[in-house]
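Report on the structure given below.
Omission of a single protein chain aside, the complex is shown with its protein chains in their original locations.
Here the chain labels run A and B in written order, and each chain numbers its own residues starting at 1.
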Amino acid sequence: MSEATEMPREHEIDTSWMDNMAEWGITAKPGKRGLTLADVQVGSYGDLPKVSDNMTGRPRGSTARPEAYRVGAYQVHTLSEIWLENAEYLYEEALQRQWSSATDIPWHTLKPLPDDVEEAECLLCTFFNEVEFVAGDVPARWIARTTPDYLEARNVLSAQVMDEARHMDVFRKRALANGGGLMRMSGATSGFVGSIDLARDFTEMSTRLHISGEGAVLTMFRMGELFGQNDAEKTMYRLCAQDEARHVAFGVMHLRCLGETAPERREEIECYLDEAEAQLMAGQQNPAGRQSESSEALAVLLGGGSEYYDEGHKKLLVIRRRQLKEYMKRVISAGFADRFENGRSPVPAQYAATA
Amino acid sequence: MEVFPSQEWFQKVREAYNSDRELHSGGGGACDTTAGFSIGENRYFIEFAGLDCSQVRQCSEEDLATTDFVIEMPMETWRSMLQDVQKNGKASSNMTLNSIDLELEEGIAFSPIDDQYKQDLFYRYNQNFQDFFDASSRVQTTFES
Partner (left out) sequence: MADKLSSKAASVDRESKIVDPTKGVPEPKYDWRGLTNEWGVRVIPGPHGLRLGDINVGSYGEVPDYWQDQTRRPRGSVGRPGIPPLPYSLRSKHELWAECSADLYEEAIQRRWIPATEVPWDSLKTLPDDIEKAVCQMCTELSQSANTELEIITYWQDRMSYGYFEVKQYLATATFDCARQLEALRKRALSNGGGLGIESRGRVNRIILESSGGWTEAVVYLYLLRGTYITRLLTGLLSAAHNEAEAFIYSHMLEDHARHLTYGYDHLEYASTHHDDASLIMGTLLAVGEAHMAAELKEGVVSSAMAIIFGGGIKGARTHGMERYLVLVRDFINDYLAICRTLGIDREKSLHPVFKRYLEG
(Lines give C-alpha, C1' and ligand atoms only; values in the text may rest on other atoms or scores of the structure.)
Protein backbone atom coordinates (compact mmCIF):
# COMPACT_ATOMS: atom_id res chain seq x y z
CA MET A 1 0.00 0.00 0.00
CA SER A 2 1.20 3.49 -0.76
CA GLU A 3 1.77 6.19 1.82
CA ALA A 4 -1.27 8.26 2.62
CA THR A 5 -1.48 10.41 -0.50
CA GLU A 6 -4.83 11.63 -1.64
CA MET A 7 -6.27 10.53 -4.94
CA PRO A 8 -6.33 12.63 -8.08
CA ARG A 9 -9.42 14.82 -8.46
CA GLU A 10 -11.23 12.36 -10.70
CA HIS A 11 -11.11 9.81 -7.90
CA GLU A 12 -12.00 12.15 -5.09
CA ILE A 13 -14.40 10.84 -2.54
CA ASP A 14 -17.93 12.02 -2.96
CA THR A 15 -19.84 11.97 0.30
CA SER A 16 -22.88 13.94 -0.78
CA TRP A 17 -24.96 10.76 -1.01
CA MET A 18 -24.40 10.20 2.69
CA ASP A 19 -26.72 13.11 3.41
CA ASN A 20 -29.42 11.48 1.33
CA MET A 21 -29.83 8.11 2.95
CA ALA A 22 -33.37 6.98 3.56
CA GLU A 23 -34.84 6.54 7.03
CA TRP A 24 -31.91 5.89 9.32
CA GLY A 25 -31.30 4.22 12.67
CA ILE A 26 -33.17 1.00 11.89
CA THR A 27 -32.21 -2.02 13.94
CA ALA A 28 -34.56 -4.88 13.19
CA LYS A 29 -33.93 -7.80 15.49
CA PRO A 30 -34.28 -11.48 14.76
CA GLY A 31 -37.24 -13.18 16.39
CA LYS A 32 -37.86 -16.83 17.07
CA ARG A 33 -38.01 -17.45 13.33
CA GLY A 34 -34.73 -15.69 12.69
CA LEU A 35 -34.64 -12.35 10.89
CA THR A 36 -37.63 -12.56 8.60
CA LEU A 37 -38.99 -10.19 6.00
CA ALA A 38 -41.75 -9.37 8.49
CA ASP A 39 -39.14 -8.27 11.02
CA VAL A 40 -37.70 -5.68 8.64
CA GLN A 41 -41.05 -4.13 7.84
CA VAL A 42 -40.29 -1.31 10.26
CA GLY A 43 -40.82 2.39 10.00
CA SER A 44 -41.17 3.64 6.48
CA TYR A 45 -39.72 0.38 5.17
CA GLY A 46 -42.94 -1.33 6.15
CA ASP A 47 -45.12 1.22 4.37
CA LEU A 48 -46.76 -0.44 1.45
CA PRO A 49 -47.93 2.13 -1.06
CA LYS A 50 -51.48 1.57 -2.23
CA VAL A 51 -50.30 2.81 -5.59
CA SER A 52 -46.63 2.51 -6.43
CA ASP A 53 -44.87 5.27 -8.33
CA ASN A 54 -41.62 3.32 -8.39
CA MET A 55 -40.67 3.22 -12.02
CA THR A 56 -36.93 2.87 -11.55
CA GLY A 57 -36.72 -0.47 -9.78
CA ARG A 58 -35.39 1.00 -6.54
CA PRO A 59 -35.74 -0.99 -3.32
CA ARG A 60 -38.83 0.04 -1.37
CA GLY A 61 -37.94 2.79 1.05
CA SER A 62 -34.67 3.81 -0.59
CA THR A 63 -34.14 7.43 -1.56
CA ALA A 64 -35.34 8.27 -5.02
CA ARG A 65 -33.14 10.13 -7.44
CA PRO A 66 -34.73 12.62 -9.75
CA GLU A 67 -32.38 11.64 -12.56
CA ALA A 68 -32.83 7.88 -12.26
CA TYR A 69 -33.99 6.12 -15.41
CA ARG A 70 -37.57 4.93 -15.50
CA VAL A 71 -36.87 1.39 -16.57
CA GLY A 72 -39.77 -0.29 -14.87
CA ALA A 73 -42.64 -1.25 -17.12
CA TYR A 74 -44.67 -2.35 -14.15
CA GLN A 75 -48.16 -3.30 -15.06
CA VAL A 76 -48.87 -4.38 -11.49
CA HIS A 77 -48.39 -1.26 -9.42
CA THR A 78 -51.35 -1.14 -7.06
CA LEU A 79 -51.31 -3.05 -3.81
CA SER A 80 -54.68 -4.69 -4.21
CA GLU A 81 -53.64 -6.23 -7.53
CA ILE A 82 -51.12 -8.58 -5.96
CA TRP A 83 -51.01 -8.30 -2.20
CA LEU A 84 -51.75 -10.95 0.37
CA GLU A 85 -51.50 -10.59 4.12
CA ASN A 86 -49.02 -13.37 4.76
CA ALA A 87 -46.68 -12.88 1.81
CA GLU A 88 -43.57 -12.57 3.94
CA TYR A 89 -44.41 -15.74 5.88
CA LEU A 90 -45.12 -17.78 2.76
CA TYR A 91 -41.80 -16.71 1.29
CA GLU A 92 -39.83 -17.58 4.41
CA GLU A 93 -41.66 -20.90 4.61
CA ALA A 94 -40.75 -21.67 1.00
CA LEU A 95 -37.08 -21.01 1.72
CA GLN A 96 -37.17 -23.32 4.71
CA ARG A 97 -38.93 -26.18 2.94
CA GLN A 98 -36.94 -26.67 -0.24
CA TRP A 99 -35.96 -30.19 -1.20
CA SER A 100 -33.86 -31.91 -3.81
CA SER A 101 -35.33 -34.37 -6.29
CA ALA A 102 -31.84 -35.79 -6.77
CA THR A 103 -31.22 -36.74 -3.16
CA ASP A 104 -34.45 -36.57 -1.15
CA ILE A 105 -36.41 -39.07 -3.23
CA PRO A 106 -35.54 -42.70 -2.45
CA TRP A 107 -35.04 -43.61 -6.10
CA HIS A 108 -33.53 -46.94 -5.08
CA THR A 109 -37.01 -48.12 -4.06
CA LEU A 110 -38.17 -48.15 -7.68
CA LYS A 111 -38.77 -51.70 -8.86
CA PRO A 112 -39.99 -52.88 -12.25
CA LEU A 113 -43.74 -52.58 -12.55
CA PRO A 114 -46.22 -54.35 -14.81
CA ASP A 115 -46.27 -52.68 -18.21
CA ASP A 116 -49.74 -51.22 -17.86
CA VAL A 117 -48.91 -49.65 -14.51
CA GLU A 118 -45.57 -48.31 -15.70
CA GLU A 119 -47.23 -46.83 -18.78
CA ALA A 120 -49.91 -45.22 -16.67
CA GLU A 121 -47.35 -43.73 -14.30
CA CYS A 122 -45.26 -42.46 -17.19
CA LEU A 123 -48.28 -40.89 -18.84
CA LEU A 124 -49.18 -39.14 -15.62
CA CYS A 125 -45.60 -37.95 -15.19
CA THR A 126 -45.59 -36.67 -18.76
CA PHE A 127 -48.79 -34.80 -18.01
CA PHE A 128 -47.52 -33.32 -14.75
CA ASN A 129 -44.20 -32.38 -16.36
CA GLU A 130 -46.16 -30.49 -19.03
CA VAL A 131 -48.57 -28.86 -16.59
CA GLU A 132 -45.80 -27.62 -14.33
CA PHE A 133 -44.35 -25.77 -17.31
CA VAL A 134 -47.33 -23.42 -17.05
CA ALA A 135 -46.99 -22.97 -13.33
CA GLY A 136 -43.33 -22.09 -13.75
CA ASP A 137 -43.54 -19.79 -16.77
CA VAL A 138 -46.54 -17.74 -15.81
CA PRO A 139 -45.59 -16.53 -12.32
CA ALA A 140 -42.17 -15.66 -13.74
CA ARG A 141 -43.77 -13.42 -16.33
CA TRP A 142 -45.69 -11.59 -13.63
CA ILE A 143 -42.58 -11.03 -11.52
CA ALA A 144 -41.12 -8.95 -14.31
CA ARG A 145 -44.34 -6.95 -14.53
CA THR A 146 -44.67 -6.19 -10.82
CA THR A 147 -43.17 -3.22 -9.03
CA PRO A 148 -40.42 -4.10 -6.54
CA ASP A 149 -42.38 -2.11 -3.96
CA TYR A 150 -44.29 -5.35 -3.41
CA LEU A 151 -41.15 -7.39 -3.00
CA GLU A 152 -42.65 -9.81 -0.48
CA ALA A 153 -45.33 -10.95 -2.92
CA ARG A 154 -42.81 -11.04 -5.76
CA ASN A 155 -40.49 -13.16 -3.69
CA VAL A 156 -43.26 -15.69 -3.05
CA LEU A 157 -43.73 -15.94 -6.81
CA SER A 158 -39.96 -16.38 -7.23
CA ALA A 159 -40.12 -19.26 -4.79
CA GLN A 160 -42.98 -20.74 -6.80
CA VAL A 161 -40.90 -20.56 -9.96
CA MET A 162 -38.24 -22.55 -8.13
CA ASP A 163 -40.77 -25.07 -6.79
CA GLU A 164 -42.23 -25.65 -10.24
CA ALA A 165 -38.82 -26.21 -11.78
CA ARG A 166 -38.29 -28.89 -9.19
CA HIS A 167 -41.64 -30.47 -10.00
CA MET A 168 -40.90 -30.49 -13.72
CA ASP A 169 -37.63 -32.13 -12.93
CA VAL A 170 -38.92 -34.82 -10.57
CA PHE A 171 -41.65 -36.00 -12.92
CA ARG A 172 -39.29 -36.23 -15.86
CA LYS A 173 -36.86 -38.16 -13.68
CA ARG A 174 -39.55 -40.62 -12.60
CA ALA A 175 -40.60 -41.21 -16.20
CA LEU A 176 -37.05 -42.08 -17.16
CA ALA A 177 -35.97 -44.04 -14.11
CA ASN A 178 -37.95 -47.26 -14.14
CA GLY A 179 -37.90 -48.82 -17.57
CA GLY A 180 -40.45 -46.49 -19.13
CA GLY A 181 -40.20 -43.22 -20.96
CA LEU A 182 -42.21 -40.13 -21.75
CA MET A 183 -45.58 -40.66 -23.40
CA ARG A 184 -47.83 -38.34 -25.39
CA MET A 185 -48.31 -34.77 -24.31
CA SER A 186 -51.79 -33.77 -23.23
CA GLY A 187 -51.96 -30.48 -25.10
CA ALA A 188 -54.16 -29.18 -22.31
CA THR A 189 -51.77 -26.40 -21.48
CA SER A 190 -51.64 -24.50 -24.72
CA GLY A 191 -53.35 -21.50 -26.03
CA PHE A 192 -57.00 -21.85 -25.10
CA VAL A 193 -58.81 -18.59 -24.70
CA GLY A 194 -59.11 -17.70 -21.08
CA SER A 195 -56.47 -20.17 -20.03
CA ILE A 196 -53.95 -19.39 -17.39
CA ASP A 197 -51.15 -18.03 -19.49
CA LEU A 198 -53.31 -15.78 -21.61
CA ALA A 199 -54.62 -13.80 -18.63
CA ARG A 200 -53.82 -10.12 -18.82
CA ASP A 201 -54.66 -9.43 -15.20
CA PHE A 202 -52.74 -10.85 -12.26
CA THR A 203 -55.78 -11.81 -10.23
CA GLU A 204 -57.39 -13.45 -13.24
CA MET A 205 -54.23 -15.51 -13.66
CA SER A 206 -53.97 -16.30 -9.97
CA THR A 207 -57.58 -17.39 -9.71
CA ARG A 208 -57.09 -19.90 -12.48
CA LEU A 209 -53.60 -21.00 -11.59
CA HIS A 210 -53.49 -21.01 -7.81
CA ILE A 211 -57.04 -21.64 -6.75
CA SER A 212 -58.57 -23.86 -9.35
CA GLY A 213 -55.61 -25.32 -11.22
CA GLU A 214 -53.20 -25.91 -8.41
CA GLY A 215 -55.99 -26.72 -6.01
CA ALA A 216 -57.02 -29.60 -8.26
CA VAL A 217 -53.44 -30.72 -8.74
CA LEU A 218 -52.84 -30.56 -4.98
CA THR A 219 -55.50 -33.17 -4.43
CA MET A 220 -53.96 -35.38 -7.08
CA PHE A 221 -50.50 -35.03 -5.62
CA ARG A 222 -51.84 -36.01 -2.23
CA MET A 223 -53.53 -38.98 -3.84
CA GLY A 224 -50.11 -39.97 -5.09
CA GLU A 225 -49.54 -41.61 -1.77
CA LEU A 226 -52.41 -43.97 -2.61
CA PHE A 227 -51.53 -44.74 -6.21
CA GLY A 228 -47.76 -44.54 -5.86
CA GLN A 229 -46.34 -48.02 -6.17
CA ASN A 230 -43.20 -47.51 -4.11
CA ASP A 231 -41.62 -45.12 -1.64
CA ALA A 232 -39.98 -43.08 -4.38
CA GLU A 233 -43.30 -42.22 -5.97
CA LYS A 234 -45.12 -41.68 -2.70
CA THR A 235 -42.39 -39.37 -1.45
CA MET A 236 -42.31 -37.51 -4.73
CA TYR A 237 -46.02 -36.81 -4.69
CA ARG A 238 -46.08 -35.96 -0.99
CA LEU A 239 -43.30 -33.39 -1.28
CA CYS A 240 -44.87 -31.88 -4.38
CA ALA A 241 -48.14 -31.65 -2.47
CA GLN A 242 -46.52 -29.57 0.25
CA ASP A 243 -45.20 -27.09 -2.29
CA GLU A 244 -48.51 -27.01 -4.10
CA ALA A 245 -50.37 -26.27 -0.86
CA ARG A 246 -48.19 -23.21 -0.45
CA HIS A 247 -49.07 -21.99 -3.95
CA VAL A 248 -52.75 -22.55 -3.28
CA ALA A 249 -52.38 -20.57 -0.06
CA PHE A 250 -51.03 -17.65 -2.09
CA GLY A 251 -54.08 -17.71 -4.30
CA VAL A 252 -56.57 -17.92 -1.45
CA MET A 253 -54.96 -15.15 0.56
CA HIS A 254 -54.53 -12.86 -2.44
CA LEU A 255 -58.15 -13.28 -3.41
CA ARG A 256 -59.20 -12.65 0.16
CA CYS A 257 -57.14 -9.50 0.29
CA LEU A 258 -58.45 -8.25 -3.05
CA GLY A 259 -62.04 -8.91 -2.10
CA GLU A 260 -61.57 -6.86 1.06
CA THR A 261 -59.55 -3.98 -0.39
CA ALA A 262 -61.08 -3.63 -3.84
CA PRO A 263 -64.76 -4.53 -3.46
CA GLU A 264 -65.50 -2.85 -6.78
CA ARG A 265 -63.73 -5.80 -8.42
CA ARG A 266 -65.81 -8.52 -6.82
CA GLU A 267 -68.10 -9.04 -9.80
CA GLU A 268 -65.10 -9.21 -12.07
CA ILE A 269 -63.55 -11.87 -9.83
CA GLU A 270 -66.81 -13.78 -9.84
CA CYS A 271 -66.55 -13.89 -13.64
CA TYR A 272 -63.03 -15.29 -13.42
CA LEU A 273 -64.28 -17.94 -11.03
CA ASP A 274 -67.14 -18.72 -13.44
CA GLU A 275 -64.63 -19.36 -16.21
CA ALA A 276 -62.23 -21.25 -13.99
CA GLU A 277 -64.98 -23.54 -12.81
CA ALA A 278 -66.18 -24.22 -16.31
CA GLN A 279 -62.77 -24.94 -17.76
CA LEU A 280 -60.36 -26.17 -15.21
CA MET A 281 -62.65 -28.15 -12.98
CA ALA A 282 -64.12 -30.05 -15.87
CA GLY A 283 -61.60 -29.70 -18.64
CA GLN A 284 -58.57 -31.46 -19.96
CA GLN A 285 -56.24 -29.85 -17.44
CA ASN A 286 -57.74 -31.95 -14.66
CA PRO A 287 -57.18 -35.67 -14.98
CA ALA A 288 -59.75 -36.22 -12.28
CA GLY A 289 -62.27 -34.27 -14.29
CA ARG A 290 -63.61 -35.22 -17.64
CA GLN A 291 -62.45 -38.49 -19.05
CA SER A 292 -59.11 -37.98 -20.66
CA GLU A 293 -55.94 -39.94 -21.23
CA SER A 294 -54.51 -38.85 -17.93
CA SER A 295 -57.73 -39.73 -16.10
CA GLU A 296 -57.59 -43.20 -17.58
CA ALA A 297 -53.99 -43.49 -16.43
CA LEU A 298 -54.99 -42.32 -12.99
CA ALA A 299 -57.75 -44.92 -12.83
CA VAL A 300 -55.29 -47.66 -13.79
CA LEU A 301 -52.92 -46.53 -11.05
CA LEU A 302 -55.60 -46.17 -8.42
CA GLY A 303 -56.89 -49.62 -9.23
CA GLY A 304 -53.41 -51.10 -9.27
CA GLY A 305 -53.59 -52.23 -12.89
CA SER A 306 -55.83 -52.10 -15.95
CA GLU A 307 -57.72 -55.19 -14.84
CA TYR A 308 -58.91 -53.20 -11.85
CA TYR A 309 -59.82 -50.15 -13.92
CA ASP A 310 -63.36 -49.97 -12.60
CA GLU A 311 -62.19 -49.90 -9.01
CA GLY A 312 -59.67 -47.27 -9.90
CA HIS A 313 -62.33 -45.21 -11.61
CA LYS A 314 -64.46 -45.27 -8.51
CA LYS A 315 -61.49 -44.00 -6.51
CA LEU A 316 -61.10 -41.30 -9.13
CA LEU A 317 -64.58 -40.12 -8.30
CA VAL A 318 -63.48 -39.87 -4.68
CA ILE A 319 -60.62 -37.63 -5.81
CA ARG A 320 -63.06 -35.56 -7.83
CA ARG A 321 -65.31 -35.17 -4.84
CA ARG A 322 -62.43 -34.00 -2.68
CA GLN A 323 -61.27 -31.58 -5.35
CA LEU A 324 -64.70 -30.04 -5.64
CA LYS A 325 -65.24 -29.81 -1.91
CA GLU A 326 -61.87 -28.32 -1.18
CA TYR A 327 -62.17 -25.91 -4.10
CA MET A 328 -65.45 -24.62 -2.74
CA LYS A 329 -64.07 -24.29 0.74
CA ARG A 330 -61.04 -22.40 -0.51
CA VAL A 331 -63.18 -19.97 -2.43
CA ILE A 332 -65.33 -19.55 0.68
CA SER A 333 -62.17 -18.92 2.72
CA ALA A 334 -61.24 -16.32 0.13
CA GLY A 335 -64.49 -14.50 0.81
CA PHE A 336 -66.63 -15.54 -2.14
CA ALA A 337 -69.09 -17.89 -0.45
CA ASP A 338 -72.16 -16.31 -2.00
CA ARG A 339 -71.65 -17.94 -5.36
CA PHE A 340 -72.29 -21.37 -3.89
CA GLU A 341 -75.43 -20.26 -2.12
CA ASN A 342 -77.08 -18.15 -4.80
CA GLY A 343 -76.90 -20.71 -7.57
CA ARG A 344 -74.24 -18.93 -9.58
CA SER A 345 -71.69 -21.69 -9.33
CA PRO A 346 -72.33 -25.10 -10.91
CA VAL A 347 -69.89 -26.71 -8.53
CA PRO A 348 -72.36 -27.59 -5.77
CA ALA A 349 -74.36 -29.58 -8.29
CA GLN A 350 -71.22 -31.28 -9.55
CA TYR A 351 -70.27 -32.06 -5.98
CA ALA A 352 -73.70 -33.51 -5.28
CA ALA A 353 -73.38 -35.64 -8.41
CA THR A 354 -70.29 -37.31 -7.01
CA ALA A 355 -71.97 -38.38 -3.78
CA MET B 1 -42.31 -47.52 28.53
CA GLU B 2 -44.93 -44.85 27.94
CA VAL B 3 -48.62 -45.29 27.45
CA PHE B 4 -50.30 -43.89 24.38
CA PRO B 5 -52.04 -41.56 24.59
CA SER B 6 -50.55 -39.60 27.46
CA GLN B 7 -48.79 -36.35 28.16
CA GLU B 8 -45.66 -38.32 29.00
CA TRP B 9 -45.73 -40.18 25.72
CA PHE B 10 -46.06 -37.02 23.68
CA GLN B 11 -43.28 -35.33 25.67
CA LYS B 12 -40.94 -38.22 24.98
CA VAL B 13 -41.76 -38.10 21.28
CA ARG B 14 -41.23 -34.35 21.29
CA GLU B 15 -37.82 -34.79 22.92
CA ALA B 16 -36.85 -37.43 20.37
CA TYR B 17 -38.05 -35.26 17.47
CA ASN B 18 -36.22 -32.16 18.69
CA SER B 19 -33.01 -33.93 19.62
CA ASP B 20 -32.05 -35.38 16.28
CA ARG B 21 -32.19 -33.47 13.02
CA GLU B 22 -31.75 -36.76 11.20
CA LEU B 23 -35.39 -37.37 12.04
CA HIS B 24 -36.35 -34.31 10.00
CA SER B 25 -36.55 -35.43 6.43
CA GLY B 26 -36.00 -33.48 3.26
CA GLY B 27 -39.08 -31.43 2.47
CA GLY B 28 -39.66 -30.76 6.13
CA GLY B 29 -38.04 -27.68 7.52
CA ALA B 30 -39.19 -24.85 9.70
CA CYS B 31 -42.87 -24.31 10.16
CA ASP B 32 -45.11 -22.42 12.53
CA THR B 33 -48.41 -23.97 13.33
CA THR B 34 -50.61 -25.24 16.10
CA ALA B 35 -52.64 -28.39 15.82
CA GLY B 36 -54.79 -30.60 17.95
CA PHE B 37 -54.97 -34.34 18.25
CA SER B 38 -58.31 -35.83 19.11
CA ILE B 39 -57.70 -39.34 20.42
CA GLY B 40 -60.77 -40.98 21.87
CA GLU B 41 -61.70 -38.87 24.87
CA ASN B 42 -58.26 -37.26 24.99
CA ARG B 43 -57.20 -33.99 23.46
CA TYR B 44 -53.67 -32.78 22.89
CA PHE B 45 -52.34 -29.44 21.75
CA ILE B 46 -49.12 -29.31 19.72
CA GLU B 47 -47.14 -26.37 18.49
CA PHE B 48 -44.31 -26.25 15.99
CA ALA B 49 -42.11 -23.17 15.98
CA GLY B 50 -39.29 -23.12 13.47
CA LEU B 51 -37.47 -26.40 13.40
CA ASP B 52 -38.69 -27.59 16.78
CA CYS B 53 -41.83 -28.88 18.32
CA SER B 54 -42.08 -26.18 20.95
CA GLN B 55 -44.81 -27.71 23.04
CA VAL B 56 -47.22 -30.58 23.31
CA ARG B 57 -49.70 -30.87 26.16
CA GLN B 58 -52.98 -32.32 27.09
CA CYS B 59 -55.73 -29.81 26.56
CA SER B 60 -59.43 -29.16 26.62
CA GLU B 61 -61.97 -29.19 23.83
CA GLU B 62 -61.95 -25.38 23.99
CA ASP B 63 -58.20 -25.32 23.42
CA LEU B 64 -58.64 -27.35 20.25
CA ALA B 65 -60.82 -24.61 18.88
CA THR B 66 -57.82 -22.29 18.86
CA THR B 67 -55.64 -24.53 16.73
CA ASP B 68 -55.00 -24.22 13.01
CA PHE B 69 -56.32 -27.72 12.43
CA VAL B 70 -57.20 -30.88 14.31
CA ILE B 71 -56.29 -34.45 13.46
CA GLU B 72 -59.03 -36.79 14.59
CA MET B 73 -59.09 -40.52 13.99
CA PRO B 74 -60.68 -43.50 15.67
CA MET B 75 -58.53 -44.83 18.48
CA GLU B 76 -58.01 -48.04 16.57
CA THR B 77 -56.51 -46.10 13.66
CA TRP B 78 -54.16 -44.18 15.96
CA ARG B 79 -53.08 -47.47 17.45
CA SER B 80 -52.54 -49.15 14.07
CA MET B 81 -50.54 -46.21 12.81
CA LEU B 82 -48.25 -46.15 15.80
CA GLN B 83 -47.83 -49.90 15.93
CA ASP B 84 -46.73 -49.72 12.32
CA VAL B 85 -44.19 -47.03 13.24
CA GLN B 86 -42.94 -49.06 16.18
CA LYS B 87 -42.52 -52.12 13.98
CA ASN B 88 -40.92 -50.47 10.95
CA GLY B 89 -39.06 -47.51 12.39
CA LYS B 90 -41.30 -45.14 10.46
CA ALA B 91 -44.75 -45.23 8.92
CA SER B 92 -45.26 -47.62 6.06
CA SER B 93 -46.46 -45.89 2.96
CA ASN B 94 -50.09 -46.88 3.51
CA MET B 95 -50.02 -45.81 7.16
CA THR B 96 -48.83 -42.25 6.83
CA LEU B 97 -51.04 -39.42 8.03
CA ASN B 98 -51.64 -38.49 4.40
CA SER B 99 -52.62 -42.02 3.37
CA ILE B 100 -54.97 -42.45 6.29
CA ASP B 101 -56.52 -39.07 5.54
CA LEU B 102 -57.10 -40.02 1.92
CA GLU B 103 -58.65 -43.38 2.74
CA LEU B 104 -61.41 -41.80 4.80
CA GLU B 105 -64.24 -39.99 3.07
CA GLU B 106 -64.08 -36.98 5.36
CA GLY B 107 -60.36 -37.24 6.00
CA ILE B 108 -58.74 -36.91 9.38
CA ALA B 109 -57.85 -33.23 9.43
CA PHE B 110 -60.28 -30.38 9.82
CA SER B 111 -60.23 -26.75 10.75
CA PRO B 112 -62.19 -25.99 13.92
CA ILE B 113 -63.50 -22.87 12.25
CA ASP B 114 -64.10 -24.65 8.95
CA ASP B 115 -61.52 -22.56 7.13
CA GLN B 116 -59.97 -24.49 4.27
CA TYR B 117 -56.94 -22.19 4.37
CA LYS B 118 -56.23 -23.43 7.88
CA GLN B 119 -56.98 -27.03 6.97
CA ASP B 120 -54.52 -26.75 4.12
CA LEU B 121 -51.79 -26.25 6.72
CA PHE B 122 -52.09 -30.00 7.31
CA TYR B 123 -50.97 -30.39 3.71
CA ARG B 124 -48.33 -27.67 3.85
CA TYR B 125 -46.67 -29.04 6.97
CA ASN B 126 -47.49 -32.66 6.43
CA GLN B 127 -43.86 -33.78 6.47
CA ASN B 128 -43.22 -32.25 9.91
CA PHE B 129 -46.17 -34.02 11.45
CA GLN B 130 -45.15 -37.24 9.78
CA ASP B 131 -41.61 -36.87 11.06
CA PHE B 132 -42.99 -36.21 14.54
CA PHE B 133 -44.97 -39.42 14.61
CA ASP B 134 -42.13 -41.32 12.97
CA ALA B 135 -39.96 -40.14 15.88
CA SER B 136 -42.21 -42.19 18.16
CA SER B 137 -40.28 -45.23 16.93
CA ARG B 138 -37.71 -44.17 19.53
CA VAL B 139 -40.22 -44.24 22.36
CA GLN B 140 -41.15 -47.58 23.82
CA THR B 141 -44.89 -47.53 23.69
CA THR B 142 -47.80 -49.41 25.16
CA PHE B 143 -51.38 -48.65 24.46
CA GLU B 144 -54.09 -47.99 26.96
CA SER B 145 -56.50 -50.85 27.00
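Quick note on the criterion: contacts are C-beta pairs under 8 Å (C-beta built on N, C-alpha and C of every residue); 3 or more make two chains touch, one makes a residue touch a chain.
A quick note: this is a predicted structure, and the numbers were derived from the prediction, not measured.
The rule is simple: only the chains that are shown with their structure count from here on.
K.L.:
Counting in whole Å, what is the centre-to-centre distance of subunit A and subunit B, each centre being its mean C-alpha position?
P.N.:
The mean C-alpha positions of subunit A and subunit B differ by 27 Å.
K.L.:
Using the touch rule from the top, collect the residues of subunit A that touch subunit B in their complex.
P.N.:
32-34, 89, 92-93, 96-100, 103-104, 218, 222-223, 225-226, 228, 230-231, 234-235, 238-239, 241-242, 244-246, 248-249, 252-253, 318, 322, 326, 329-330, 332-333
K.L.:
Hey, which residues of subunit B end up touching subunit A in the complex?
P.N.:
25-32, 49-50, 93, 96, 98-99, 101-103, 105, 107, 114-117, 119-121, 123-127
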